[in-house]
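Missing here is one protein chain; the remaining ones are kept as they sit in the complex.
Chain naming follows the written order as A and B, and within any one chain the residues start at number 1.
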Amino acid sequence: MKKTLIGLVTALTLVSAARAEVRIGVIVSATGPAASVGVTQQRTVPVLPQKLGGQDVRYILLDDASDTSTTVTNARKLITEEKVDAIVGPSLTPNSLALLDVIAESKTPMISLAGSALIVDPPVDKRRWVFKTPQSDAQMASIVLEHMKRKNIRSVGLIGFSDAYGEGWIKVMTGLLEGAGIKVVASERYQRTDTSVLGQILKITSQNPDAVFIAASGTPAALPQTTMVDRGYKGFVYQTHGVANNDFLRVGGKALEGTFVPAGPVLVAEQLPDSHPAKAAGLDFIKRYEAIPGAGARSTFAAYLWDAQLILNQAIAVASDRAKPGTEEFRIALRDAIENVKDVAGPNGVYNMSPNDHLGLDERSRVMTQIVGGEWRLVQ
Amino acid sequence: MNTDVALILLQDGLVNGAIYTLLATALVLVFSVTRVIFVPQGDLVAFTALTLSAFEAGQRPGTVWIVAFAAAGALSLEMIEAARQRDRARAVRSVLRFGVIPAVVILALFLVPKSAPLFWKMAVSAALITCLGALIYRIVFQPMAAASPLVLLIAAIATHLGLNSIGLHVFGPEGVRTEGFSGSPLALFGMIVTSQAAGVLASSVVVVAALYIFFRFSLRGRALLAAAHNRRGAEIVGISTVAAGRTVFVLAGLAAAVSGLLVGPTTTLYYDSGFILGLKGFVGAIVGGMAVFPLAAAGALLVGTVEAFASFWASAYRDVIVFLLIIPVLFWRSVSTLAPEDGLE
Partner (left out) sequence: MTRALVRFAPSIALALAALSPLVLPTYQVAVVTYVMIAAVACLGLVLMTGIAGMVSFGHAAFVGLGAYVSGYLSSQLGWPAWIGLACAVIAAALAAGLIGAITVRMSGHYLALATLCFGISFYFLVGNSEMLGRFNGLTGIAPVSVAGFELRSERQTYYLVLVMLVLVIAWCRQLLSSRTGRVLRSLRSGPVIAETFGANAHHYRLMAFVLAAVIGAVAGWLYAHVQRFLSPTPFGLTASIDYLFMTVIGGSGQIWGALLGAGLVTIIKHELQDVLKFVFGPTTRLELLVFAAIMIVVLQKARRGLWPFLEQRFATAIAPVAGIEPAILPRRRAKPAHGLTVLSASRLRRSFGGLLAVDGISFDVKGGEILGILGPNGAGKSTLFNLISGALSRSKGELSFLGSPSSKASARDMCRRGLSRTFQHAALVQDMTVLENVAIGATHLGRCGLFASSLRLDRVEERQLLGWSMHLLDRVGLADKAFELAGNLSLGHQRLVEIARALAADPVLLLLDEPAAGLRTNEKAVLADLLAELRAEGLAIVLVEHDMDFVFSLADRLMVMNFGRRIAVGRPEEVRADTGVQEAYLGVAA
């Protein structure tokens, strides 16, 4: 009796009716510690195109409150209740890693919006189902390293968030710097809501390094720099692409003058040469994003979501020829299609996915910018 | 580490400690009268800075809506009770207290022009936050004044979560830094002290001393404490516990506003900065046994100083160091004060 009942229920859940629309689940961290990242993505969702690859699309948006447990329940809800064909997000690295099992077991492709290369490397086993749009820390770090070499920097002080973002960056940077024979004089941590980082900064400036690298995101990245300027530090300062928004400029003010920031091309889309493939996509995104009431100036974080949508656009067009949305076959086809997207030009660069590369970005995905006169300037 | 660095760190620690002191004393103040560990104190501090910053940027601070909604809530609660008791005098008092006063403050906000001097903007911001303190008491804590301290603590945490959520909604996720008082740095004992830092230190000393004197020596202060220790007794001799609670929440709101105005220019504050500030203040308050102002101040300063040095030595483990070093102090305090009745249960 019980067995038949179980069988019946399982059968019912397995036979998911094929349907006309494609459903995309979006998980962002719109509240909690990572709100500054997730809020920009959250507000972008309503302006995403309603048709992708010729199919009607419905987006189901959930907030994970920056919490890994909530991410997992959100994903389970999207997969089992909403029967989504793909998931976009989450915004954070630990949260994306938390979903590896869930999505692999349910065979649902996911395009993560988080930074670390750990999410997609190596793209085998569970990670076959995971893709991501943000440039990996290593990609961004390499452009910083090149720039440092060009400026003939011999010693660097590091300071970053004591969380996944800061740790990820500092680990990559330390490896690269040591490999290039540049001395790391100090490696400090601080927290987003700290009211003072004087201790850390004193430790760094007492070694008087040629440059300081700050691995933090959003407005909290300004505090180490203002403190350094107060202490009279005169060397080069590098930030990460996580700071690329105007609130950062507002809070940091004059102290930020001259800072180098590696970023996606979208940050300085207007200044790119017309030949740059990301220019048109970037300007289009900026136009739409800045039209959202209350959104303010462009956000590179929101642009990652835009990139994901562009990738899905190409992939859904392919997959919808092979299977009907809402079926496992469709999800498998969609995964295969995402793995083979070619020349998708988004605000953050050009995506060419392959079975070995679930990020698909090349050197066109990053530019070095400098803060000059309170604005972002492309460094040629 | 040389003496120079040590001196700078010490100064930084003391200034941060002074901020925690302001919070710690407010926590002790609220607790000693109402048995509430007022977790949202830190949120009010952050909200003050966020309000002032919005003002400076020429925007209408979202705090207005928070206060307006809270006032409407408090007023309707009062009206329902007044109607139930058929107490017309109470209805009139309530309209004054929860209708007219917030309305005047909000009106003041609309009247202060963009070009008004900083002082006016500060005054209005402070008034808004002070109102908010009183409103929180009316809505959340007054109806459950007789509950156990643990339940009150949980209610305070819930209040904090609510404020946090509303803060994100109205202020957004990014931080602000307000304009400071102008003034040249002072040289004190061979250290360069910014006027802002000096202001923070001086006002925390003043606040601690004032509260100590108020509760130790003034009749009103002693009456407030009496209300805390024995509600029935206090009511028999004519001290209303409700009025006592309202008074300390107004004071706490004011203290939060002052702290927010002082801290705002020294660092970046976010909608959720308050919790961690409050936590450090809480540590200080507990070192003071939730009762003794000078000891609470000492505890808060200790936290600030240890924190400054720990950030220099091992920044990744800073909080581990700070919180583990607190434990012997707690042990010593716990053993030296035999007051099991002060527990949360």
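We adopt the following convention: a contact is a pair of C-beta atoms (placed from the backbone, for glycine too) under 8 Å apart; a residue touches a chain by one contact, two chains touch by 3 or more.
Only a predicted model underlies this, so the values are computations on that prediction, with no experimental measurement involved.
Student: Write out, one label after another, the shown chains that touch the chain missing from the document.
Tutor: A, B
Student: Out of B:166, B:211 or B:248, which residue would touch the omitted chain in the full complex?
Tutor: B:166
Student: Just the residue numbers, please: which parts of chain A touch the chain that's not shown?
Tutor: Touch set of chain A with respect to the missing chain: 2, 5-6, 9, 13, 30-31, 35, 39, 42-43, 45-46, 61-63, 65-70, 72-73, 76-77, 80-81, 93-94, 97-98, 100-101, 105, 116, 118, 162-164, 167-168.
Student: Could you please point out the chain B residues that touch the chain left off the display?
Tutor: Interface with the chain not displayed, on the chain B side: 139-140, 143-144, 146-148, 150-151, 153-155, 157-159, 161-162, 164-166, 168-169, 279, 282-283, 286, 289-290, 316-317, 319-320, 323-324, 326-327, 330-331, 333-335, 337, 339-345.
Criterion: only the chains that are shown with their structure count from here on.
Student: Quick one: report the Å distance separating chain A from chain B, using the average Cα coordinate of each chain.
Tutor: It comes to 37 Å between the two C-alpha centres.
Student: Can you list the chain B residues touching chain A in their complex?
Tutor: 5, 8-9, 12, 15-16, 19, 165, 168, 172-177, 263, 266-270, 272-273, 275-277, 307-313, 315-316, 318-319
Student: Name, in rising order, each residue of chain A that touches chain B in their complex.
Tutor: Counting only chain A, the residues touching chain B are 31, 33, 35-36, 39, 159, 162, 188-200, 202-203, 206, 218-220, 222-223, 245, 247-248, 251, 253.
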